[in-house]
Each structure stands twice: as structure tokens, then as C-alpha cells.
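Every protein chain except one is present and positioned as in the full complex.
Chain naming follows the written order as A, B, C, D and E, and within any one chain the residues start at number 1.
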Amino acid sequence: MSIVLITILTLAGLGALAAVILYLASQKFKVFEDPRINQVEEALPAANCGGCGFPGCRAFAEALVKADDISDLNCPVGGADVMATVANILGKEMGKSDPLVAVVRCNGTCEHRPRLNEYEGATSCAVAAALYGGETGCSYGCYGLGDCVEACDFNAMYMDEKTGLPVIIEDNCVACGACVDACPKEIIELRKKGPKSRRIFVSCVNQDKGAVAKKACDVACIGCGKCAKVCPFDAITIENNLAYIDYDKCRLCRKCVPVCPTNAIHEINFPPPKPKPAKEQEPANTPESSN
Amino acid sequence: MTYFIIIISAIFVNNIVLSQFLGICPFLGVSKKISTGIGMTGAVTFVMVIATIVTYFIQKLILEQFNITFLQTISFILVIAALVQLVEIVLKKVSPPLYQALGVFLPLITTNCAILGVAIMTVSRDYNLVEAVVFSGASALGFGLALITFAGIREQLDLVNIPKGMQGAPIALVVAGLLAMAFMGFAGMV
Amino acid sequence: MNQKLVVSPSPHVHSGDSVPKNMYGVIIALIPALLASLWYFGIGALIVTLTAIAACVLFEWVIQKYLMKATPSISDGSAAVTGLLLAFNMPSNLPIGLIIIGAAVAIGIGKMSFGGLGNNTFNPALVGRVFLLISFPVQMTSWPVPVASRFQYLDATTGATPLSVVKEGLSSGASLSELMGEIPSYLNLFMGNMGGSAGEIAGITLVLGVLYLLWRKIITWHIPVSVLGSVAVFAAILNISDPESYAGPLFHLLTGGVLLGAFFMATDYVSSPMSKKGMLLYGVGIGLITVLIRVYGSYPEGVSFAILIMNAFVPLIDRYMKPKRFGEKVKTTKVQKQ
Amino acid sequence: MNQWKNFSKGFFKDNPVFVMLLGMCPTLGVTSSAVNGLGMGLATTFVLVMSNIVVALVKDFIPDKVRIPSFIVIIASFVTVVEMVMQAYIPALFEALGLFIPLIVVNCLVLGRAEAFASKNSLGSSIIDGLGMGLGFSMALTMLGSIREILGSGKIFGFSLFAESYGMLIFVLAPGAFIALGYLTAFINKVRKA
Amino acid sequence: MGKKESTLPSMALTLIVITVIAGSTLGYIYKLTAGPIAAASEQKQQEAIQLVVPVFDNNPAQEMYKIAADGGDSLKVFPAKKEGINVGVAIESVSHKGFGGDVKIMVGILPDGTINNYAVLEHKETPGLGTKMDTWFKPSDNADAGPSGNAFANWLFGIKSDAGGGNTSIVGADPLKTNLTVSKDGGDIDAITAATISSRAFLDAVQKAWAAYNENADAYSSATTKNNDAQEGGAQ
Partner (left out) sequence: MLKTFSLGGIHPADRKISAGKSIEVLPLPKRVVVPLAQHIGAPAKTELKKGDQIKTGQVIAKSGGFVSANIHSPVSGKVFKLDEVVDASGYRKPVIIIDVEGDEWDESIDRSETLKTEISLSSEEIIKKVGEMGIVGMGGATFPAHVKLSPPPGKKCDVLIINGVECEPFLTSDHRVMLEKGDELIVGVKILMKALKVDRAVIGIENNKPDAIQHLTTLTENEQGIEIQPLKVQYPQGGEKQLIDAVIGRQVPSGKLPIEVGAVVHNVGTTLAVYEAVQKNKPLIERVVTVTGPGVSKPSNFLARIGTPVSQLIEAAGGLPDNTGKVIGGGPMMGKALSNLEVPITKGSSGILVLPHEEAHRKPVENCIRCGKCVSVCPMGLEPYLLMIEAEKELLDRAESDNIMDCIECGSCSFTCPANRPLLDYIRLGKGNVGKIIRNRN
């Protein structure tokens, strides 16, 4: 009997003491920290990839809690679902963001773009870029040394050994933009994924004059402007000898694709075009191949 | 001299992590960077010494008095948990920089078996109060030595390419094993 | 011109130094010691050395080829160095099975788990050695008697090493001066006439080897000198404090693989610090711990452990002991006084 | 959540030892033999399940500030029960596990589950979760114990496989524990991903 | 997520309720197990005594008394009697010279002063090394147990079947005639291979027990010396 009693008394005493002390301490030393930060952080995917533009998920969570308007903040990894959860937690409006995906805007494969010299430095696009313009006559094009692939944390890229160009595995890409930052040539662009993942873009960034560009690479955009003329929606602009398709204006009519004399305009995930002499042979759901 | 022996023993020979297997979770968990290792060491030292003192009194003044030593586990852990929380609350207010440095580790410490382990060992080895303080401090230092060395190695390993299959926990465990193996050289010194 | 021009960043010339050149340099430097071990331990030393090298090279090849799916690089010679040094650290009557386990541990755990040459934190040969020492203390501490066991392998006549004679003797109450009578003269110790691991005994050949390494600039003097210096200093301090319980510096230097360790194992590139200051600190650490283990620990010899322990501190040393930067201390008087 | 998934996650997907690296001290400290590993695993499982049950039952009555202390008291009670019962009825195992029995109370696994699962889920799920996690933990400890026992002393569950003198002593000691767990984790991770 | 507010009364109340429940449960279970726990530890002692002395019919634990030994330890002595006659004593002895800590053993000493048997009660020696004490110092138990004997494997791993070789057994030894120290220190007993320290500690504990017994021998042996011869045969 007495053992049980002492036991109870001891434990209860300790417990009560702990409770009182903790309570007093927490009253006296109160510090306010927004509990929502933790909640939001828990909702985020914890990939810490920095795709949101903040140095990690926690920082993003803090920013989200602090911001009055979170509609222009977005977690590319979690996507709309996560943002909806967050918006819910915070009771704020969420922005609507169309899903993005990375595209490689260079089609200078070994075949299209003859090598004029042989690079032998460290295997890094950034190192090569610090040295010179590249192995080919095009000083805008891809080095093919794979910095972008290295940067991708989501297994969404690989180097195609045949073409020497990086390829994006659309399904894995979360549009974090790491590859965009990694590429010293600004070849990779995050574009809206488009309905049924369909999109059209100019796969070239060469700003040389037409003749120079064409000499360096068969499939370079030569800035001839034919596409811009044929586009019914004024989606294409030519600047510095280079055509650019504005996604927001493009309605995917595909008119520009066949008029390009160098086949520099790429369409992705469209059904095979009406018989056309060209070489496209894209199975519907393979990763976007370099052609 | 006995204090000296207690210290050498706790730091090198019977290192709490590498040969007693206590506090392994934080040892593996917060050893990715030297700076966090240092912070954790600070927090552990702080809590371990205080907890040992408090539990010492609980043991002597309550448990042994009333012959209820079977309540050791539960009362010690209750005290430690409350203590950690108290330290956290107080630190947050009183010294925000210290809280920034140690605070993040505090919640981890409740479940660090090294604290409870050292408190129990102090009792089972029948140390007096001074010895208990020395022992707990030295144990914490031993923890810190192992942790910081280990963090140094892990930071170094971050710079090289560890084979895929071994990345993360496996290589960390192997390194810990080799570290423990090296520390066996101190065996028998006291 | 028919070929494309090569473009690469500067510099465009190279010294011609290579990893194999360094590794084979170490092997060459170890040849005198190998000959000495063959002379003293004969057939046993031969079997142990060949098995260890073959096993190390084979394990490296197998792991690289089948586990890491990489092109094996055994021709760089580093696995052979590991094998050779592993053999040098084992008694010459060690059975083949244990040698193979040691090699597997050295290469598999000590080296390849970290990604191979250059990545490991701990000295692979010593990882293998200490693993065996802890696992098979009986076999790892039976020391063939030199010369006498030349034609014996597993059945070699065994005896004690000078260090264990001293350690055992002291702990059973004998005084040092009595014990020194049982130990060969310093000259004999230097020539290698004592029990011990296959390659550690003949100091003179190890000195020859290290001179070759220094001459080829494969290693620098910092680590060997600081290890030997600190062993000598700490041993001397103890010896002066109580000559009857602590052996003198020369005894400590000539026995128990201090020379092998200081010259060939502590200098292992991969597991030693980078800056000169760091190397000195590392060497002093090894020397101090060696003496501590020998004198106070339960192992009669402590070089292997000391090196492994200091290996663990190398990342911290590298982190905080930076080389002397150019312009760090402006040597001359300030020019502008105004 | 699917209850089977809830149960089985502890074995592979979220194994507390191999994946979450929780409860490392007992994992390494007591696994010098398979029996010890199993015993420790089961003792932990008992505490885990019981405390999950209680926590799931009382979770709604506990104020936030004393949540952790309350959980700890609950867990510690069960640990003490285990301690006393083992001491009374299986003293040999009690001695072999030594200090690590009271330390179950700080096993991050137990508190972690109480915190992260039982305090948010229903009684049923909590029981299943505790059971799955506990058995996953036991499995890991038994595996590690077997490996160390075989390599270290040539036995498994006390049965001799080969003579003890072939055993590698290091596996009975601290370094061997870490090393064996390192490679076991690498292996499990590989299998898990394959 | 606590559903309750953290106010002082609620916090204290919760903790008190929980601790009260916990305390009463524990107190209750303690009462239940206190008996078995004591019994378990007593049984262990009993078994050790039975192992080290010849058959007896008294309750040595009840007749236990303490004697002082070297180094300020006091040893427990359990006299074993059969039909009122001393058949031997079991002495619980300890050495502080172990590798990892104290080595605690129970030694049985026959009335003629020879060692009958021993049991290792507690030690902190390295598993696999020091643990060999359990069997090493008993006759013919020092060779490897278990399925071994594969000649090739023995060759490969350097296992010598005649491990131990010399005299390792202390059973039946008379410390007056046999020097119970390890051969390295000039004694007659071969140490456990690679565990000299543990062996020294073990023998130290044995000697301590024997010395203590010897000093106090007169106190009780006189009564029973006659039976010595009869007992000796059955000792083994």
C-alpha cells in the first residue's frame, strides 16, 4: 500500500511541479512565433530545390506567411496542389500558374552543326564558355557538356550521345529552373506546358546574321521572318536575327512550322503532321527528343 | 587523479558514442556540418550537466529515501523533458543569439539517450556530486569530440564522389565504425 | 592541316607526373625492406607479401568492375601499394585466409566504399591491419623469430617483440634495466634482428626507402620528421621522469613499426593533411598518441592506431590549417609612412 | 490510409532503422547476438504499441504545452513495466540488454510515433502503426544481430555454425556494429529501390 | 495538436492525472514483480553455489557471513553443509583488475583447501575474449567447442587445435601447491590467449577468495577436517 502511495505522490508531485514551472516560464518568457510557418513548411514538398526563388522550403514558407499576396509565388515542385493547400492554410488567394516545362532551344546536333575544332578542357559548359565560343561556328549553341543535366535534381534530363544535345524527360521535369540557371548559353527556357503538353517554339538562339548562322548550322534560325509573316496571331517577333514565339499569343495553329526554311521551329506532342518529307518520327509519349 | 581518470575515460576510452552506443541518433543526424556539430555539442553539454545534477538530487533525496528506485526511469525522463523545455523557453527569451545557435537542437535532446544514459550511469556508478558533474561534462565533451570529428569527415566526404549505393547513411555508418575502430586504440588506458 | 585544332584552357603543358609514377615510386622505395623481410622471415614473408598484393589488386578489380561498374584502374598501382604495406604490417606466419580477409577489408571497406583512390578518409592498409588485429588477436600477435623461421611458414617459431617484452615485463613488475637485457642491441634493432611484422623490422632499409621517396619528391619531410621527432621527445620526457619505467627515445623509434609508419603509412597522400603546417600537427599527433598507447594503453604498439586516429582529424586539420598565403605577412617595412 | 500499407510500411518503405535512422543506440548497442536483437525489438514493440494506444486515446485531453511531458510519462510507465517484468521473468535477457531497457524511453522511434502518428490518428491505425513499426524495428535488430553473431562468433540464435575461433571478434564490438549496419543499410536501400 | 488550451489548471491537472494513473499502475506492478525479481536474483546465486560446491542440504544463503579480504573488500561466504557437516564453502569474490571493470566470481573451496569449481557471476570484459573465463579454467574445456576440425579451414585461418596446450585448469588445484598466477608472471596457469589481463583478474579473484578463506579457515574447518578424505573423491 505505502509503496503505491509514495509512488503516486512522487510522480504526481514531479508532474505538477513540471507543469507549474513550465507554465510560469512560458508565461514569463513568451515569444511569439507564427505557428503557420511550420504548418506551411509541412505542406511544402521539402525538396529544397530553390525553384521557388527562395533558399529552401523553410525560407519560402516564411515568405509565404509574410506576403500579403501570394499569387505570384509558386512552388514548382509541388505545383498547384501544394499551393492550394498553402493558400488554404493562410486563407490567401493563390495565383494560378500554368504548369511549365523546360525546353532546349538548340538543335545543333553533330550532324547539323559541323565541329571546327576539338574542345579538351574540363567537361563543363561553364568552363568551356569561359574559354571560348565552342567547337562549332555557332557561338550561341549548346556545348553538349551537360552542366544542365548535372544541375537537374529530378532525373529529368540526359545527354543524347548521338546528337550531343541534352534531352528533357517531360514527365519528370518539375520546372524548377535549375538547368536554366546552369546553362551558360541561356539555351534552356521554361515554357508553359500547353494543352495536352503541346507547344511550339523556335529551337535556336543564334543571333548571327542569316548567312553566318546558316553556315555554322543547318537548322539555325536565320531570321528570315517567314514565320512571323505567316502567323495569324502576331505571336512571333524577330529580334537580332532570331525569331521568338510568344507562348501567350501562340494558339498552336502550326502554320509557322512548315514555312521555316531551316526547320528551326519545333512542335511537340502534336499528332504526326500530314505527310511531310521531313524526318520527324516522334512516338507520342517519348520524351521530347531533340528533333 | 580520479577526476583525471574519469575525464580521460569518458572522452577517449569509453567514448559515449563510439564505445557506449549512446546518443547515436544525433551523432548521425546532426553531423552533416561542422558548425551544427559545434552547436549540438554546446547544447548537449549544457543540458547533460544540468540534467545530471538535477537527477542526482532526485535520486538521492527522493528515490533512495523512499526506496522507490524503480521509478528511476520515469522520474528522470520527466525531469529531463521538462528541463529541456524550460531551457528552450528561457533561452528563447533571454538570449536569442544563443537560442539561434543551440535552440534548434534542444528538442532533439530530449530523445538523446546520452542524457538519460549518463544520468543513469552516474547513479549506477555511485559517483558523488562533483564526480557526477565531471563525468557528465566529460561525457558531453567526448560526444562533442566524436561528433565534430565525424562532421569534419562528412564535410570532406561531401566533396568527393561516394559510390551511389553508399551515399548517405551507409557511408556515415562505415565511417563511424572505422572511427570507433581507431578509438579502440585507447583501450585499456585507464 | 587535316585534323581539327585542339582547344583547351591553359596550361598547355604538363609535368608528366602521374599517379602510377608516384605509386610505383613507393613500391621501389619498399624493395629494400622487402628484401630484408625475405632475408629475416624467408618463405613466410614471401607468401604473405604475394598473397596480400594479389588479393588487394584482385578485390579492387572485382569491386570496380562488378560493383561500381567502372573501368578498373588497378594499373595505377595504388592497390599494390596497399597490399604491400598491408603485408608489411602483418606477422610473416599469418595464414592465407586472414590475409585475404585483411585485403578485403582494406580495399572493400577502407577504400572502395568511399569511391576508391583519393576518397578514403582512413589509411586502407591500416584499416585492414587493425581490423585483423582486433578480430584475430591470437594470430596477429604471434611473431616469428627472425632468421630462425626462414624456412617455416605457419609453423614458424615465435617469440616476443621488444615492445611486448617491455610491456609484459613492466606489468609483471620487472624493471626496465632488467628487461633491456632481453632485448637486442640498438644496432641489431636497427638492422632488423627482432620479432615483428614482416616489413617493419629493418630500420635501415626503411631509411633507405624514405631517402629515395624524398629524393624523388614523392613525399616531403614534414610528416616523417614530425612523427619521429615527437615520438622521441615524448619518450624522452617520460624516460627522464622515470628511467626505470619508461624506455628511452631510441628504443621507441627503432621498435614496433614507428619507422614504417612514419615513412610510408602516415605519409599516404590520401589520408594525410595538405598543408605543411597541417602535416606537422598531424605528425606530432601521431607521435604523441603512439607513445601514449604504448605506455598506458593495452596494446604494446600504437602506431597503427595513432595513424588511424589522426586520419580522422585530417578533415578538421585541412579545414583550419591553411597553407601560408602569399602576402599574408608583409615582411618588409611599410613603405608609405605619411 | 490502407491498413495493410500502414502496417507494412515499417518493414521496408519507412523502416525505422534502415530508412529513418531512429533508435540507433539500441540498434547498435544490443545486437551482438540475434536473441538480444529480437528481445530488444519485442520489448520496444510492446512499449510502442501500448503507448500508441494510450496516446491515441487521450490525445484530445492533453494541452499542447505539456504534450511532450505527458507522452513521455506514458511511455516511461510502459518502459518501467517492461523493465520490471523482464527482470522478474527473464533475468538473463534483462542483464544482456542492460542500460538499453530504460533507454527505450528515449528511443526516438517511440516518442516519434506517438508524436507524429498516434497523436493525430485513430486508435485502430495507431495500433497497426505501432505494430508495424515495432516489428519492422525488431526485424532490423534481429537481422543485424544475426549478422553480427554469425560473423563475430560463428553462431546464430546461439546455435554454432562454425567454431568460435573463426569468428571476427570486431563484429561483437562497437566498430563491427557500425560497419555491419552500414553495409546492411546499403544493401536494404538497394533492394528497396530495385 | 492539443485540442485543449494550455492554461495552468489544465496543464497541471493533465500531468497530475497522468502521473497518478501511471504511478498507481507502476506501484501495483512493482508489488506484483518485487517477489519474482528477488527470487530471480536469489536463484542465480543459488545455482552458482550449487555449481561450485558438492551436494548440500542446508541453505547457504541464510548462513551467509562476510569476511574481509585484501584490498578492503568484504567477501560473502556461503557455507555448504550436508547433514550438518561442512562440505565446502562458496565464496563470492571480486577483482578490480579486469580489462573492462570488476570481475565477480563464485569459487567453491573444499574443506581441504583445494578448489572445487567456479562460476563467473559478472564481468565487463570484451565479449569473445574475456568471456572465455566461463570455461577456460575448467578441465579440458579450453579447446574449441562446436563443429570445427576442418583441417583446411584450420590451416586457412591459423586455428591451432591445441590452443591452450599447457595447464589452464584450476579445478582441483591446491593453491598451496599450485601457483595461481599466469605463466607470464611466473605462475602455473596459462592465460586465455590474447586475454592475459582478464586471466590475471580472474586468478586474482580466486586467490583473494582462497586467502580470505585460509585466514579464517580455522574458524570452521576444524570441525570437519576428518571428512576430507571422503569428500575428495566426489569432488570431481
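We take it that a contact is a pair of C-beta atoms (placed from the backbone, for glycine too) under 8 Å apart; a residue touches a chain by one contact, two chains touch by 3 or more.
Computed from a predicted model, the values in this text were never measured in an experiment.
Screening A:Gln39, A:Asn117 or A:Thr237 for touch with the missing chain picks out A:Asn117. Screening C:Gly97, C:Gly116, C:Pro146 or C:Gly283 against the full complex identifies C:Gly116 as the residue touching the chain left out.
Remark: the residues of chain A touching the chain excluded from display are 116-117, 120-124, 126-127, 130-135, 139, 208.
Residue positions on chain B in contact with the hidden chain: 159-161, in rising order. Think of the hidden chain as still there; on chain C it touches residues 1-3, 5-15, 17-19, 21-22, 73, 76, 78, 115-119, 220, 269-272, 274-276, 318, 322-332, 335-336, 338.
Basically, only the chains that are shown with their structure count from here on.
Hopping across touching chains, the smallest step count from chain B to chain C is 1.
Looking at chain B and chain D, the chains that touch each of them are A, C, E. In this structure, the chain pairs A-C and A-E differ in their number of contacting C-beta pairs, and the larger number is found at A-E.
Among the other chains, the CA centroid farthest from that of chain E is the one of A. The geometric centre of chain C is 41 Å away from that of chain D, both derived from CA atoms.
Rounded to whole angstrom units, the spacing between the C-alpha centres of chain B and chain E is 33. Computed from the mean C-alpha positions, the centre of chain A lies at a distance of 42 Å from the centre of chain D.
Chain contacts: chain E has residues 6-7, 11, 14-15, 18-19, 22, 26, 30, 99, 129, 153, 157, 163, 197 touching two or more partner chains. Shared interface positions of chain A, i.e. residues touching 2 or more other chains, are given as 3, 6-7, 10-11, 14-15, 18-19, 22-23, 26. In terms of inter-chain touching, the protein chains here all touch one another pairwise.
The residues of chain C lying in touch with chain E in their complex are 93-98, 136-139, 141, 154, 168, 172-173, 298. Interface residues of chain B facing chain A in the complex, by the touch rule stated above, are 58, 62-63, 66-68, 71, 74-75, 78-79, 81-82, 85-86, 89-90, 92-94.
Residues of chain D that touch chain E in their complex: 32, 58-67, 69-70, 73-74, 76-77, 80-81, 84-85, 87-89, 91, 119-120, 152-155, 160-167, 169, 172-173.
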